[in-house]
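The complex appears here minus one protein chain, its other protein chains still in place.
Letters A, B and C name the chains as they come in the text, with residue numbers starting at 1 for each one.
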Amino acid sequence: MDPMLTFLVILIGMYGLSTSKNIIKSVFSVTIIESGVILLFLNLGNWRGGSIPIINGAADIIADPLPQALMITTIVIGSTVTALALMLCIKVFHHYGTVEWREILRRGEGK
Amino acid sequence: MHFIPVYLIFIPVLTALFLYVVKSRHMNWLALVAQALMTVLLVLYYRAFSGNYEDTMIVLGGWNEWIGISLVNDEISVSFMFLSVFSWWMVLIYTFEKGNTNHNFLFFLMFLQGVFLGLLQTNDLFNMFVFMELITILVTILIAFKKTGDAYRAGLFYLLISKVAMMMFLLSIILVYNSFGTINILLVRDAIAATDSLTVVRFSYALFMVAVMVKSAFVPLYAWLPRAHGVAQSGISALLSGLVVKGGLYLFIRLNQMYEFANLNYTDFFYWIGALTAVVGVMFALSQKDMKQILAYHTISQIGIVMMGLSKLHDPDMFIGGFLHIFNHALFKSLLFLGAGVIISAYRTKKVTDIRGVMRTMPFVSIFMIVGMLSITGAPFFNGFISKAIIKYGVIDSGVRYWILFIVNIGTATSFIKMSQIFFGPKTMTIRIRKPLKNLTLMSLAFACVMLGNFYIPISEGFFGFQVRTIDIGTWANFFDYFLALSIGYVFYRFVIAPDPKAVRYIREHKMTFQQANYLFVVMIIVLLTVFVWW
Amino acid sequence: MPDMLEITAYALQVLLIIMAIAIVTHKNTGTIIVLIAVFSLVTASLYVINKAPDVAIAEVAIGSAIIPLIYVISISRQREFIVLDKAMDDFIISDDAFTGVGYIFLKRFTDFYHLELNISNDVRLCSVGRGREQKLCEETNVDLIVSKDEETGKYLLKGKESNILMHKLKQMARDYDAIEVITFKDRDFGD
Partner (left out) sequence: MIRQGILIVMLLAIFAVFIVSLSDLDQLYQTSADYFREYGAEQTGSNNLVTAILLDYRLFDSLFEAGILLIAVSGIIWISKHDIEEKNARFMLDKFKTPDLFVTFSRLVYPLMLAFGFYIIVNGHVSPGGGFQGGAIVATAILILYYIDAEKETNIGMIVTVEKFLYLTILIIASLSIFTRGTFFTNVFPYDTHGGSNQAIYLVTLNILVGFKVALGLWAIFTAFLKEGR
């Protein structure tokens, strides 16, 4: 398991954010960053190897359960943020007729 | 008694849920009752408060503190709690008559209060992250509450950029956790002291700081703030500008306490970031014509001033100056936003150039607004003066730093001279608008501004135990400085801003797009890494 | 056989990176949704390899079922142009089919922008009074309201000023005498 490869996923997401021209793609990029962060935490939690964090009889080395619990929280948070962003996105489209950031942010300003 | 912090978090949350479930407009006074109860509890807590970490620490669930979540309070968080309860009082009273058919509004508002109080007290990094995300979502909803295109746009911008910032925050939590095996802030602080300042510690610090910089809108990551605060309802704008943005600054204080022993030389860097923020904020504010946009950009510039003070974490005078400015700014910015809300809803326009004759139409509102303007421009005997003066005395020896503060002062004066044009002119409105609750809010805020401007020493020392530098308020030099700033500001306004030259128009029409904001985000990470890792 | 697992893990991580690049650079949003669902499945299998079955279950349930559905709905809503037909005559529907002048005009318009034309003549929506038309436009997703001006006999197409499509529609409607495009100004006040 290589944390470096996982970190690359985060960086790709950041690249996507800085280049994406429309809202939907920004939301996709945020999702990618989030998956990358989650995977990184789990990677590091299992860095020294181990078994699934469920105690069955003999206790041996286990993967760290704390990151796993935190990451479940993060997944739930991430999905709600995505849902909210997409709902706002629908509304923005019907107000401005486009999902391109540039057009949206320019409309109704600087007249 | 021991569990008052927990009650303070859950009373607003439960009230919010109750109001949502009941859905009756007759139950809205319950929010005020809950607020009163919280005030009482907070005062009780304050009386028993000793300022000692051991006494205030609550480990929820009674677990080992390496594992469990703990709540902890110090002077800073308790004074922040007083400020937030006060701010919520103001906003609740201000919006009370308007929002009373709408249980949704109170639901989000009260929930936000509980979450904000949680953020102030938590001693756990991940818990902090959860609260920050909750605040992000709640603030997005409150921004979009008006359901106009502008509001959706601003909400979406804020939501996405905050989400990215919080992801960096989480990344940093990962590094901290895997380095020290805990995410309890106080324990991490001790653990950092025991290690050398390794790259991983510095890297995590840089990532934390970039998240904080987005959340508290430092230049160049401020792009979300003017949009969000400019389009929200005035009550919400007041709350966001006055208090919720300070959540980021609070994180700054807390995280810097955590990295206190990491041998990071951040003082100068954040001082200059603060100075840049102050200057750029004022520059944009000068070019705006929309009343709420002006106020929103001034929030940025005032945050810069706060930052100039807070960055000197080891210099008690400067730090207290910055900290006091958080309070002062919360008071006068809420006052200005709420007053602007009254004026805007009466005149049905936000353009400063279109509003005239407010003094004759709404004399009370105008007086309170003028108090707010005197405070923000730093007139002696008003609260803005005190904190600005403390910061000014801290940097009086070094020329450039002092002059930057003076330039910001002139800019602020110019911008509010421009805004004060709304008071002059003939009476244009004939309808009398009776809003006793709104006037009451404005009056209490104005009163607080004046009180804090004159009796800041008894309030901050006797009440919160901060040692504040004594300032001679009524000296001629202060008046001279103030009037000098005002007159330069007037000249500047008359001959540069009022004719609306091309440069001013260009600045006004310059709006940062989302890609640019993210690009600057990456640039900022690199800058922070350069400063804190490679140096 | 620990090596086998390790090789799989590396392969999946490389796959993940390739998919992330594809998602970021791909133009077609429809393809991206499929990619993001698969991306989520790949991350879920990596979670299992990292000894985190709990997280994997959460990711599979949320990330590859509910979130893609929300994306699909959101994107399909962004491809439509909603028209409310209040005219109630042969402008849009003539002889119970979509052959009216207005329909052909609107169809040409939406085809040009690759949108889907969605026409409603819902009774409850159409009963909304003239004064509340702007509110209707702002609060619901209705992009365009078609109505007939009784005096001049012109067909009025009303939409939001802020909507970029309305500007295009205005340009296109210049050639038609019977059609007039009206835009609602943004209401610009604070509270």
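Keep this in mind: a residue touches a chain if its C-beta (ideal position, glycine included) is under 8 Å from a C-beta of that chain, and two chains touch if they have at least 3 such contacts.
Everything quoted here is computed from the prediction, not taken from an experiment.
Visitor: Which chains here touch the chain that is missing from view?
Guide: Contacts of the omitted chain with visible chains: A, B, C.
Visitor: For the chain left out of this view, which of B:138, B:245, B:318 or B:504 touches it?
Guide: Answer from the full complex: B:138 touches the omitted chain.
Visitor: Specify the residue from the set B:29, B:53, B:66 or B:535 that touches the hidden chain.
Guide: B:66
Visitor: Based on the whole complex, identify which of C:22, C:136 or C:156 touches the chain you can't see.
Guide: From the options C:22, C:136 or C:156, the contact with the absent chain belongs to C:136.
Visitor: Which positions on chain B touch the chain that was left off?
Guide: 3, 6, 10, 13-14, 17, 20-21, 59-64, 66-69, 104, 107-108, 111, 115, 118, 126-127, 130-131, 133-134, 137-138, 140-141, 144-145, 147, 152, 175, 177-182, 195, 198-204, 519, 522-523, 525-526, 529, 533
Visitor: On chain C, what residues meet the omitted chain?
Guide: On the chain C side, contact with the omitted chain comes from 52-58, 61-62, 65-66, 69-70, 73-74, 77, 82, 116-122, 124-125, 128, 132, 135-136, 139-141.
Visitor: Contact with the hidden chain only, please: which chain A residues?
Guide: Against the left-out chain, chain A lists 3-4, 7-8, 11, 14-15, 18-19, 44-45, 47-48, 50, 52-56, 59, 61-66, 68-70, 72-73, 76-77, 79-81, 83-84, 86-88, 90-91, 94.
Basically, only the chains that are shown with their structure count from here on.
Visitor: Provide the C-alpha centroid distance between chain A and chain B, rounded to the nearest whole angstrom.
Guide: 28
Visitor: Between chain A and chain C, what's the gap in Å when you average each chain's C-alpha atoms?
Guide: 23
Visitor: Take the average of all CA coordinates in chain B, do the same for chain C, and state the distance between these two points in whole angstrom.
Guide: Measuring from centre to centre gives 37 Å for this pair.
Visitor: Which chain C residues reach two or more other chains?
Guide: 138, 160, 162, 186
Visitor: For chain A, jot down the residues that touch at least 2 other chains.
Guide: Touching at least two other chains: 19-20, 45, 67, 89, 91, 95-96, 107-108.
Visitor: For the complex, give me every residue of chain B touching chain C.
Guide: Contact set of chain B toward chain C: 98, 147-150, 233-234, 292, 340-341, 344-345, 347-350.
Visitor: Quick one: which bits of chain A touch chain C in the complex? Just the residue numbers, please.
Guide: Contacts found on chain A: 1-2, 5-6, 8-9, 12-13, 15-16, 19-20, 24-25, 28-29, 31-32, 35-36, 38-39, 42-43, 45-46, 50-53, 62-63, 67-69, 71-72, 75-76, 79, 82-83, 86-87, 89-91, 93-99, 103, 107-108.
Visitor: For the complex, give me every residue of chain A touching chain B.
Guide: 10, 14, 17-21, 23, 26-27, 30, 33-34, 37, 40-41, 44-45, 47, 66-67, 70, 73-74, 77, 80-81, 84-85, 88-89, 91-92, 95-96, 101-102, 104-110
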